[in-house]
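The other protein chains are all here in position, but one chain of the complex has been omitted.
Let's turn to chain A:
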């Protein structure tokens, strides 16, 4: 009788949702995702890399960091251990990711919101600002749900809430681990979450929506590692494969496979910095990863027996560089990703030592499971959630499935990998979006009042 349409209100308690227009912020090494809870994709996805020119001002967003301006250093606020290192830049970048797309109108006057402050503030200016301070807080309206990696330190967590409460003035705040949220996005409350991102691979056992801290494992073998392997493959190839990013190429002409590129290059009055070039090269490598790299699907490792021969005889995949150089890649395309699963197969050089055996994904899973109570292991292994952009490598899941079944042949192991690219890349954000839009979540928020009463340490007590 009552078919809902856009003009009818949703039935009360239909999906236990009660949206309070909360904002979900999911920062990652490669991109920072932000959006309103209850939506299915993050509205704002901006790179976690930021530009910093000599005069110390920050530049955020795709447009800013990809323009070849001299003296622009591309940096990332994440530390090598997967915890935020540069808090100042992180705060600004996160604020940008929210205010640029979500709460734009509330951002306040750009001359006063601190983003474009001249280096030296006059005292009179300060006095003036105090009067309008309340209006400046960019997120007074929306509660904020943030995600954090499973191994985040207590100090860093306190920093998160301080930043949200003090700098942004959010009315309520909550912090949740990415693993739990990725599991929620797949509709699971318990499971093992294998998250292969850009800088880190993490394996997080989750039970009833709570991370089992002892079992959290991480390793640096992830997307960036594959990039580094590709770079090394290019370097050691004979002749060396040139890696030219797009911004250097003015025009190109077609050449035969393997022939040197025939292109006209751009010249710049001030040469862009090395970090800029590295970041641009990374974009080419991402394309390479998306279109060429393949994980050896098993059975057996790539090095075993005749597998390499089989791979060699399989049809290769062509790739064309921005400057027109092109070739077909055969068995190399398997080798660059093999290091994720088999440390002995990783390409090494004096700069890049051989990765540790316990960093490989199968070993991480094994370590994570061994730190869980024996009774829960079968349950967790029946819900293995795969997420993160680097799991989109071709045949990644086949191989992972094979490896896990080889370790645990007697349990029922099930991989849960969302089919769509968006869901795989932004699983943690989507989980946060679900969580923050639930009516039953209202009582979990840490309100500003509570923060003022208990201080930043409340985050340890409430978000566990």
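By our rule, a residue touches a chain if its C-beta (ideal position, glycine included) is under 8 Å from a C-beta of that chain, and two chains touch if they have at least 3 such contacts; residues count from 1.
Please note the rule applied: contacts and distances are computed from a predicted model.
Chemist: Not counting the visible chains, the remaining one has a UniProt entry; which protein name from "VPS26, retromer complex component B", "Probable electron transfer flavoprotein subunit beta", "Phosphatidylinositol-glycan biosynthesis class S protein" or "SWR1-complex protein 4" does it give?
Modeler: According to UniProt, the chain not displayed is called "SWR1-complex protein 4".
Chemist: With the full complex in mind, choose from A:172, A:311 or A:463 the residue touching the hidden chain.
Modeler: Touches the omitted chain: A:172.
Chemist: I'm checking contacts with the chain that's been left out. Which of A:208, A:240 or A:350 qualifies?
Modeler: From the options A:208, A:240 or A:350, the contact with the absent chain belongs to A:208.
Chemist: Touching the hidden chain in the complete assembly: which of A:100, A:286 or A:376 does that?
Modeler: Answer from the full complex: A:376 touches the omitted chain.
Chemist: In the complete complex, the non-displayed chain touches which residues of chain A?
Modeler: 1-3, 5, 7-9, 12-13, 16, 18-21, 141, 143, 171-172, 207-208, 210, 212-215, 372-378, 406, 408-411, 439-440, 442-443, 445, 447, 449-450, 464
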